[in-house]
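With one protein chain removed, the remaining protein chains of the complex are shown where they sit.
Per-chain residue numbering starts at 1, and chain names A and B are given in the order in which the chains are listed.
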Amino acid sequence: MIEVLSSAALATVQDLGRTGSLRWGVGTSGAMDNLALAAGNLLLGNALGAAAIEVPVFPFKVRFGEDCAFALTGADCAARLDDQPLLPWWVHQARAGQMLTLGLPQGGAQRGSRAMLCLAGGVDVPEVLGSRSTQLRGAFGGHEGRALRRGDVLRAAGAGIGCKSGFGLVPPALMLPLQQDGVAAVRVLPAAEYLAFEPVSRAAFWAGEWKITSQSDRYGYRLEGEALRPIAPMELRSHGIVPGVIQVPHSGQPIVQMRDAQPSGGYPKFGTVIEADMWRLGQAPIGSRVRFIETTWDEALAALDEVRAWLDKVARMVELHRGAPAAGR
Amino acid sequence: MQDIALQTSRFAAWLGDTDIGLFELRTPQGTLRLGRQGDDIVELPAEVAEAETASVSVHAPSVGMFLHNHPLAAAPLVRIGERVDAGQTIGLLKIGPLLLPVTASQAGIVDGFHAADGLAVGYGAPLVDLPPL
Partner (left out) sequence: MIAQRPSISLLGTTALIFEAPGEMNLTSQQRIWALAHETQAWPEIREAVPGMNNLMLTFLRPPRGLGALAALEARLRDAWDAAVARPREGRVVELPVVYGGAGGPHMADVVAHTGLSVEQIVELHSAPLYPVYALGSHPGYCYLGGMDARLATPRRKVPVLSIPGGAVSIGGAQTGVSASAGPSGWNTIGSTSMCFFDPAKDPPAALQPGDMIRFRVEGIVR
């Protein structure tokens, strides 16, 4: 088990998301960087979608109450186990009593914004409506339906069980880079109201650098840039939306719906960030800038294939290594 | 070596379809060694017996690409002249997306890098010179 030592950290328990309950008004939630979650689980030999702790605010400290293997993926945050510096994107072994500290994300312009702390066997919280993700609006799921607080104790389903540790992965940001003119980029498919915006606005959307303002969180990223103007005012009927949908309210400043997005909305939809690139946006820090690349249906599916292929390769290589007898020295 | 040279491309193609990391074929005519570098199969140089350096070198635990730094770090894991402890990670071996640690077999002072950063190495290749204390 681990004890949370940090307060006001906004850390939540997340898995790959809660599907099948949109019809009840329950959004999917889930890890902002689903690739980091999956990779951390693969390093530990966990099920791909086992629950983990998503850490968006640093420093973050926990103490291990028992021996437990863990993996740290996502943002490289100069982590230490007691006073030992840890390699990022790596699986480690903690002993009972040791303290894990995540510091500030490093890497300058390339730094991430969210770390995933994966535990052997996954974080052991009850499944609600088929998922262990935290449903913040509905106050259920994850750990008591809320962000973690100092004193919270979480169980690891595989604590104490032997787990191969001491190896890691090249982060996907390095193996699957995506930039436009030196700026982090994500691909977008135009949405229903795209053509209802002024041509000048449409051009500005693709050409501009969009700043992720401080009013950005798991519900949505509020972007700052050239205001997007509709050709005529629009009042839409409420309709389903998904994470990635880029809405444009009256102000003209777009909002990208993120993992805790409501399952429905009524603002005009300019475009949708493709599912294959949501992990990139999930790691973009507040204050950073992002570019949007117009893409096609086929390219978006190819991007999904590329991500799945990376995960498959990771799974194969990790299993080969985990199954290999210990090398003689 | 003639027969083996003709067979090299066939062996390489076969190897590429497997997950095998190192292929070594020894014959009276010579030795053929094939290993992986990223997604490609490359011919590796023949290993010269280095009995003198064996005791002061840290050797590759696997075939792969030897890295001095973690891919996310600007600085190398160790520098020449630095004292390291037994078991300390002093380099990395990259095999596709996987990173394996290269660890010091005993405490010592890093004397030099036998393999350059980014070099494809075979199993047992000397990587870092680490004379014992």
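FYI, a contact is a pair of C-beta atoms (placed from the backbone, for glycine too) under 8 Å apart; a residue touches a chain by one contact, two chains touch by 3 or more.
Being a predicted model, the structure only gives us computed values, none of them experimental.
For the chain that does not appear, the touching partners among the shown chains are A. Touch with the chain omitted from the figure is made, among A:Leu223, A:Ile241, A:Met258 or A:Leu311, by A:Ile241. From the set A:Glu224, A:Glu275 or A:Glu294, the residue in touch with the chain omitted from the display is A:Glu275, counting the whole complex.
For subunit A, the residues touching the absent chain in the complete assembly are 19-27, 128-129, 135, 137-141, 188-189, 191-192, 219, 235, 237-245, 249-251, 262-266, 269, 272-276, 297-298, 300-301, 304.
Definition applied: only the chains that are shown with their structure count from here on.
Note on chain placement: the centre of subunit A and the centre of subunit B lie 35 Å apart, centres being C-alpha means. Those residues of subunit A lying in contact with subunit B across their complex are 76, 87-90, 106-107, 166-171, 174-175, 310, 313-314, 316-318, 320-321, 327, 329.
Only residues 19, 61-62, 70-72, 89, 94-101, 105 of subunit B touch subunit A when the two sit together in their complex.
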